[in-house]
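Please read through the structure below; I'll follow up with questions.
With one protein chain removed, the remaining protein chains of the complex are shown where they sit.
Coming up: chain A.
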Amino acid sequence: MADGTDSGFSEGQPSGPGGYSGPISPDIDPLNITTSTVDLEESLDMGAEGDAKSTRDDITALTQSSLAGLRLDDALASDVHDLFVTVDDPEKHITNMESYITYRVTTKTTRSDYDSHEYVVRRRYQDFLWLRERLEATNPTHLIPPLPEKHSFRRLDRFSPEFLKTRQAALQKFLSRIVDHPTLSFNENLTIFLTAKELASHRKQAQGIMGKMGSSMRSMAAGYMLKNRSPEYATMQEYVNTFGAKMGTIDRINQRLLKEMTDYQQDLREFGPVFTLWSNSETELAPAMLGMAGGVEKCEKALEQQISDQEHVFAPPVKEYILYAEAMKAVLKRRDSIQMEYELTIEELNRKRNDREQLKMSDQSYSLGAFLGKDPEEVRQQKRTKLDTQIEELLKQVEVSNDSVECANADLKADLERWHRNKRRDVKEVFSELCDRNIQYYQECLSAWEETLQEINQKSELETASTLATPTSSCPATPNLATPTSSITPPLPATPTKDGTEGGAGDGEKQ
């Protein structure tokens, strides 16, 4: 399934609405499902939720039958999805300074906070990067989906059609996941991204680099210093680390496989022609040899397809999940740092409270204030007031901080649950797809060799039957010499014909 939007992901659960990502551009739509666009537009004009739902059921039915490539990202029955985004139509732009690719991002929505029902803008990879940074900055407690990597290493040509196709699909998935997220989809940066004619001016907004650095340093230390971190977060951390590592391993296995398979294909390309060349020296065996050559060639073609699928259909989702693991590590860190702040605040509070206790019993006669001529009791009172204020501030901060922590935990939990669900579905689909490709490869090879066998056997029916092994022979180890062969010609009944076809029975044929 090498369609443009989702590399290898087939549709999800039909029950309930999901993040239908919009119609696919006809250019990259092998299943030719653009007819669905019309229905979709009509359905979107309906405002009522109930109507939208029934239309969604229609859409879902349509999806099931013909839109195998589209992905319903979220199976939560309670979500309402009224925002649909598509990424397609890569275009190359060449300026004096650089050349780059933009993609067309089409948005269709019924939301009231959008001025119009439909938007079409062009965005380049940098714009997606910007969006992701903004989302992370404004939603630190949420798991932000990953973007594909900036550079592809296997193909040095960043304008090759396969690369663009793969990237487009990844960008599509990125946006779909955001749009399906109950919180992120309402983020104003997303709105800007989807609607603004030109993004450059927005991008120039201060991104708070210093703030970012500061927070990242804090978050690095946070994990180690947390006192009250619930063990479930340690478990999560471990899981994410191991999961990421396993995905990395799978990716490396893929790369190795690709290399070996490519080498194997090269050799196969040489193998077939040897049979063809040999057939020139033989008359009787020529058809059999050409049959062998044909079989090998067909297998080579099947392998070519398999290699392409392995690279373009199976590998990208694996890479994406590696990046997802990184995103998860990041959000776990951020959660840790929020908890860290909370704990620091509490520590501070306790320190101040302690100070206040100490103050009651302390002798202020030797304090600085007394030295300057103030009454020690007054000094005590002043300090006491100051501490009280601080403590009150801190109490407020603690409450706020506590809220933050609870929110962060809740957000994270929800996101992770969603992520686990989606991951399971993705793994099912991606790996089933891989199996399907392999099955198809073997099926093509099977029919190729069955055909070859037929071609080889065809001639043999004209030969002496007794000296041949039938196709069901089980032990072909040595050449068949079990039946007697004569060194002396039996009486020759027929004259041999020139073109190698046997005129008569018996083994008087040439070669």
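Keep this in mind: a residue touches a chain if its C-beta (ideal position, glycine included) is under 8 Å from a C-beta of that chain, and two chains touch if they have at least 3 such contacts; residues count from 1.
We take it that contacts and distances are computed from a predicted model.
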Omitted chain (choose from "Large ribosomal subunit protein bL17m", "Exostosin GT47 domain-containing protein", "Sorting nexin-4-like" or "Branched chain keto acid dehydrogenase E1 subunit alpha") - UniProt protein name: "Sorting nexin-4-like"
Chain not shown: contacting residue from A:Tyr114, A:Tyr233 or A:Trp449: A:Trp449
Contact partner of the left-out chain, one of A:Glu118, A:Asp263 or A:Glu417: A:Asp263
Chain A, residues in touch with the chain not shown (by the definition above): 238-239, 242-243, 246, 249-250, 253, 256-257, 260-261, 263-264, 267-268, 270-271, 274-275, 277-278, 280-285, 288-289, 291-292, 295, 424, 427-428, 431-432, 435-436, 438-439, 441-443, 445-446, 449-450, 452-453, 456-457, 459-460, 463, 467-469, 471, 473, 476-492, 495-496, 507-511
